[in-house]
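Here the complex is missing a single protein chain, while all its other protein chains stay put.
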Amino acid sequence: MIPHRDDDPTRRPVLVESNDFHEVTEIIAGPTETPLTRNWVLLLMLSGSFMCLMVGLFGYLFWEGTGVWGVNMPVAWGFAIVNFVWWIGIGHAGTLISAILFLFRQRWRTAINRFSEAMTIFAVMCAGVFPAFHVGRVWVVYYIFPLPNQMEAWPNTRSPLFWDVFAVSTYFTVSLLFWYMGLIPDLATMRDRATTKVRRFILSIFSLGWRGAARHWQNYERAYLILAAISTPLVLSVHSIVSFDFATSKVPGWHTTIFPPYFVAGAVFSGFAMVSTLLIIAREVFGFKKVVRLHHIENMNKFMLLTGTIVGYAYAMEIFVAWYSGNIYERYAFWNRALGEYWWSYWAMITCNVISPQFFWFKWVRRNLVFTFILTIFINIGMWFERFVIVITLHADFLPSSWGYYRPTWVDWWTYIGTFGMFFTFFLLFLKFLPQLAIAEVKAVMPESNPHFHPHDKGH
Amino acid sequence: MPSLNLDPKRAAENAKAPWKSLEELAGSAEFKDFASHEFPEGADTMGTDISRRRFMQVMGAGMAFAGVTSLSGCKGIRRPEQHILPYNQMPERMVPGVPQFYATTYTLGGDAVGLLVEAHEGRPTKVEGNPSHPASLGATSKQHQASILDLYNPERSQVVLKGGKTSSWEAFWNEANPVFEALKANGGEGLRFVSGYTASPSFRAVREHALRTFPKAKWVAYEAVSRDNVTAGMYALTGKAAEPLYRFAKAKRVLSVDCDFLEAEAFNLVYSRDFAQGRNPDAGRDGMNRLYVIESGFSVTGGAADHRLRVKPSAVPFALIALARELQSRGLSVPGFGADLGALPGNAEGISSAWIKALADDLIKHRGESVIAVGKYQPAAVHALGQALNYSLGNLGKTVEWKVSSVHALNASGDAPESGLESLRALAADLDAGRVSALVVLDANPVYASPADLALGSKIASAKFSVHLGGEVDETGALTGWHLPLSHFLETWSDGQALDGTTSVAQPLVSPLYDTLDAAEVLAHISGYPQTTSHEIVRAYWAGKSGLGFDAAWRKWLHDGVIAVGGAADAGYSPAPALASLLRSLPAPAQGVELIFREDARLLDGRFANNAWLQEAPDPVTKLTWDNALLVGPKLGESLGIAPYLLNKDATGTTLADYRKRPMVRVTVNGASLEVAAWILPGMAEDTALLHLGFGRVHVGKVGEEAGFNAFALANSASPFAASGVKLEKIDRLYSLACTQDHWSLMGRPIVRTGDLAEYLEDPKEFASEEKWNEHPAEQSLWDEKVRGTYDFSQGMQWGMVIDLNSCSGCNACLVACQSENNIPTVGKEQVLRGREMHWLRLDRYFTGDVEDPQLEFQPMGCQQCENAPCEEVCPVGATVHSHEGLNDMVYNRCVGTRYCSNNCPFKVRRFNFFNYNNKHTETEKMRMNPDVTVRFRGVMEKCTYCVQRIQRARITAKNAGSERIADGAVTPACGQACPSGSIVFGDINDPQSRVAKLKAHPRNYGLLKELNIKPRTTYLARVRNPNPALASQEKAA
Amino acid sequence: MSSSAAPRVFGVLAEFKTPADVYHAAEKVRDAGYKKWDVHSPFPIHGIERAMGIGDSKLGWIAFFCAATGAFGGFGLQYWIHKHAYPLLIAGKPMIALPAYVPVTFEPGILFTAFGCILGMLALNGLPRFYHALFKSRNFAKATDDGFFISIESRDPKFALDSARALLEAAGGKNIEVLED
Partner (left out) sequence: MVFPKWTNKIPVILLASVVFFICFVVFAFAYWGSPKNYVVGYQPVQPIAFSHQLHAGQMGMDCRYCHYNVERGRHAGVPPTETCLNCHKIVKTDSPEIKKLVSYHEKGLPVPWVRVHKLADFAYFDHSAHVNKGVSCVECHGRIDQMTEVRIEKPLSMGWCLDCHRNPASHIRDRAKITDLAWKPDGDPAQLGREFMKLYNVNPRTDCSTCHR
């Protein structure tokens, strides 16, 4: 599926420091067959308990009402939407890597795509719970879907929230299918290595009887290509539509056309940050040094540098436009962001999102895991603050008489923390039971995979 | 007597499962019992199929929930078996589902106002003003609106208590009768009656009879905040206990000396209407009135002023004296005062002589068409002087009338009207001396509402036999031997006489919900009055007055709600010799910080402390709810070291970083001291602190407890409303104050548009125009707005509203009226602190100009019914969409609660049910609900709908009569109906003849946020001030 | 598939060591004119379909059809709701506000395409299929690890056990097995 090296313009050095297909299989599939480690179980229990906390808090919310959160008038959206946008943003790297980099023939993506696709799916799950539960009457949330009913009433398809439902659910479904399809051959590999009956049985079911036939590979590659092709506009559309939740409104500070590109850039930014955060850990813990190599990390850092700078440009442009428009409400909205009640969140955002990625101009920083790790953490925090800053803009809009303040309650905080529990629960399960890299793809980008490969020109 | 509402268990169940309570309701034996026995024959309401249905209606949102669960198909929830309980005999003229209106009278503190009360199948649900009653003219105050809440208040007293234990009337009479027999025998030696001032002629008759029966008994008529000073001043001037009535409609120049005639004074409803009439800028330079205000605090009248002079409390009289001197120096003779004025101490500092001169000029220029109004807190001398000036300026009989007051009918004989405070002091002394054997308190709470130094509470015990008749077990009722439950005014017959002499009958809407009596009835029992039930008492009294054809007359009175308009005798000018000494008795202007006490704008003297609507209604000026606070100006605040907490952002006008915690101050005065939360109020006089009365009650229901601080604890009977030599010190404690508007600056935004009369007359068109106020051009629509399917706003009836900022006084009556009409819940202090108050209609208040001496702007802000409504486009389920008549419909049962509509509402007038605020209601409280409006469930957005239920009622009535059009004025939203100044006009903007259409064409008319192209249906008339050019130029100079 | 009493031969399976070997072997089998045969590898071998002489994949058409259905469905739904089913005036916009319909036209298009791709791919490949004769070969497990195989099926008209085996041997096939169905 990865085009032949000869038509790869970038002529990268080979991906894996190995020339033996079996060794690759061992490296990747091996860990999934070892017995559970104590640390892993402890971690799972920890994250699991946080997930339960989240579930419990949503139950509490359901029983008592939205009032258990800090939302009020005028700030009718609070942490729920902040977290939603943040998670969904994080969920953008996966599809981007598997789709766009694929189309751009970036074969190094193979080192990280499986991993980041998994992350995407779990992040979108975390995102999804918020819009579902933040509504006042969860039990009638089905009103939003265009279902025939005895009232002969239909949803308002002009509402950004209606678009949102479609965008997020589509994105989740497509990412999931994409991910699973990539897994099929690897599951087959694991099936054929399986030692126990049970394991083999389960893997046989999920690998759907894959036989690696050339005719299958042909359709498979075509499917993969088309999915990549449609996922590219999809991944761009999703965060654009999420940004419409704000951009189509009248609220000063929201009502701006710059939102879609700036949200997409921000999403990629935070997505990559989260990927490398997790990848750096996994790389150390599971010893993929042979596969996930420094220049992969470096590439991602370059991406963060780029997107981070775009985001910074967007911040500047927002302010310029607000001033240039001569609209007093817009002007005040931005004045207020930077110097008003919530100035600290604005400057936290600027520091983390605009300043910190600039360190990636230096090669040694880009190639230094410790620095990279710290910076990615900063970026994750910064992107959360970006969404906070945007949502909180509500507290001072047109009529000074209606201005108010927002303060999260303990429920807000612990629900947010709980979603991490959910994320890591699924992530740990993934790390343990599924191949963390696409075995077939890794093999396919090894020079040995080329039928016209001759040992003497190995690695040029 | 089944007590439906005292069952906490039931309430708790409801709280847990609001929808379940429907079945409980329909099923409960208690309820059926209630339905069939609670009321005698016709008055039975709860039993009809109708009120059954409507009763369900109020639980609408709850049913919405059931409706959803019904998808599960579970039989029980799907169709709770409901019963239809028809009448045995149908009451005459009752059409189920069609509300009936009855005229009645509300009396308070010696004044009476005529009301119309709306009843649904016998349940009173809403109070309106009676247009044909001269003290109402169709308007109501917030207290009138909220009075309905007390009727259904589950905490009102319902049974006779002896020493706090449940007892019975029988037991009471068994014990009381011998006592009073004995007293009859000794002529009532040692018997004391305590009551408030009464405006009821029939009650006065009973009272006189009682005093004849017990000649040696004393009657203590006491109001914490009374008009004694007024009558005393008038007595000095006219030799009669009299009241000045002002005709502001005719007045071109008005001077208010600490007189809050737009809200706090008697007759304020009429005054607001008249003042608004005289305030018409289109009447030209000399047509529009001009208001000068001299005050120490900041009242809504001060907010309406063209020129406001801030003067320390003790200096206020001297400002008037200075004016009198000035007028004298211009050859105006002030009979009776001539000599003394010269002899008096010179101007107090802080009184600008330029200001006084300009004022004097203005008054001289407008002899016979000016008014000098003096506030009830001012000493008698000031009243005397003020009215004398009215006389000298030739206003008497033109803009001012002096009417003999009937409030003090006790001593109409001609001797000086006795002061309530003095008679209370006498009572205290008698109690001390053990001269009181029997104490009968009729609907009064002197223990709480009297200066601390009288220490009545500790003395009551010395009366062997003490009774308290009241609507709640208050501070007094808790101390007396017996407590008797009082009937609500909607449950009993009475009558009233307004200050202008207008008499009217008060008829009940329901028979008493509980086993209660009213004051006249109890007094009649005690004194052996020929009639014993309120109905007989009132009828007999008026039968005696009317004589022949009484029955016909009676029926007419009940129908009109008025017996005779006016009729109070004029009091002529005949200065008493004592007049001169009056002025000399005035204390000299004091140094240092002064403290004044004022009746709270909502709770008055505390009698409404347990009324949730009033507790949550923001104070008109401070916007504080659920509390009072020590109000000080920024400068004083600075010196106390509390300002930084409150004005740290005055650049943007934000009041507070942490908006919940306010600093506290220890106030020490008259030897008493109190720790109160402090609040910085721009516009207070220098070195002046103000604390409102009526808060900090101890024996009060759940609503009122822990609300605010008891100002009476600081008051001294020597001068109950002002104290000098006050010591204020900041203590390091913080206190949560729930303010509904954290921000007081307009930020230079063209929201409230005001200007001077001169500018207006110069170019009316330009005065409020977008060009002048809004340099940013309006956004263009992406669409051809003609293409709207079947929706064409040029066709049919199109509803719109105009609010005149020029006459709105900011009194908040509309807000409470809206709450009553639309079943709006109160949420409590905690939720208000979180910014979750539910009022559909706010009164925005802004300060403009200098922080020390600002001007006050009010702006009623409800849903603006935008034609291009931002809220609609973002709702994913179409729960808020447009109607063919241009209404922004809100469909509660479709709402899923994404709250996006509120985010996108530029006016933030939408309200969200963050919790199930409506599930705490007991069965009796539910009776209060307006059956035409769905009660909203948790998680649902709600907002103003222009009272669409009234529009629909009018439409159906019109259609049944075969007409398509609803006549102009046939629909008035609750806010417009309550508004005393008639500032809110509603109607069909497509009908060129309608009032609203005419106003929309007015040059002062403007809509908010035009640049958003939202086309609001509610527009405002810009405010015009009429400053005195002479002063204006100086102010510019300064 | 037929289920005759006597187990009949499914075909011949031969293993090759490298992609290059299997590539060249495939060319030979192609030239020998076989139709019902296939190459099995742990990853797609570049250009193998040329070596096998098989045509292009049909998947594109399926995807396109699904995309069209989704997009038209999405737009149609919105149009129908606001034009016919529930024509309410919202924010003063006309009933048909095209720009607002773009997202929900686009997203279903994508969604349907994705399903079309995956399900189409499975359908074309005849998956899921849990039983297959090849799974009987222990050696075949390498096909998902580092082994490269060619299987010639008995269904092929030109199929003859000896000639097929000979051909594979000649092509350098190792561990040649005859598999029963």
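Here are some notes:
Labels A, B and C are assigned to the chains in the order they are written; within every chain, residues are numbered from 1.
Following the convention adopted for this analysis, a residue touches a chain if its C-beta (ideal position, glycine included) is under 8 Å from a C-beta of that chain, and two chains touch if they have at least 3 such contacts.
Predicted model, so just to flag it, every value in this text is computed and none were measured.
Shown chains touched by the undisplayed chain in the intact complex: A, B, C.
Which of B:Trp840, B:Tyr892, B:Phe914 or B:Tyr1006 touches the hidden chain is settled by the complete complex: it is B:Tyr892. Remark: the omitted chain is touched by one listed residue; of B:Thr668, B:Gln949 or B:Asn990 this is B:Gln949.
One chain of the complex is left out; on chain C, the residues touching it are 1, 3, 88, 128-131, 135-136. Listed by residue number, the positions of chain A touching the unshown chain are 148-153, 197, 200-201, 204. Interface with the hidden chain, as seen from chain B, comprises residues 32, 35-36, 47, 49-50, 52-53, 56-64, 67, 70-71, 73, 78-79, 81-90, 95-98, 881, 883-885, 887, 889, 891-894, 932-934, 945, 948-949, 951-952, 956, 959-960, 964.
Keep this in mind: only the chains that are shown with their structure count from here on.
Taking each chain's centre as the mean of its C-alpha atoms, chain A lies 30 Å from chain C.
The distance from the centre of chain A to the centre of chain B, each centre being the mean of the chain's C-alpha atoms, comes to 57 Å.
Touching two or more other chains at once are residues 870, 872-873, 878, 881 of chain B. Looking at chain A, residues 153-156, 158, 162 sit in touch with two or more other chains.
Every residue of chain B that touches chain C in the complex is listed here, in rising order: 781-785, 787-791, 867-870, 872-873, 878, 881-882, 884, 1015. Of all residues in chain A, only 64-67, 70-77, 134-141, 143-144, 153-156, 158-162, 165, 245, 248-251, 325-329, 332, 336, 340-341, 394, 397-405 touch chain B in the complex they form.
Considering their complex, residues 86-95, 97, 99 of chain C touch chain B.
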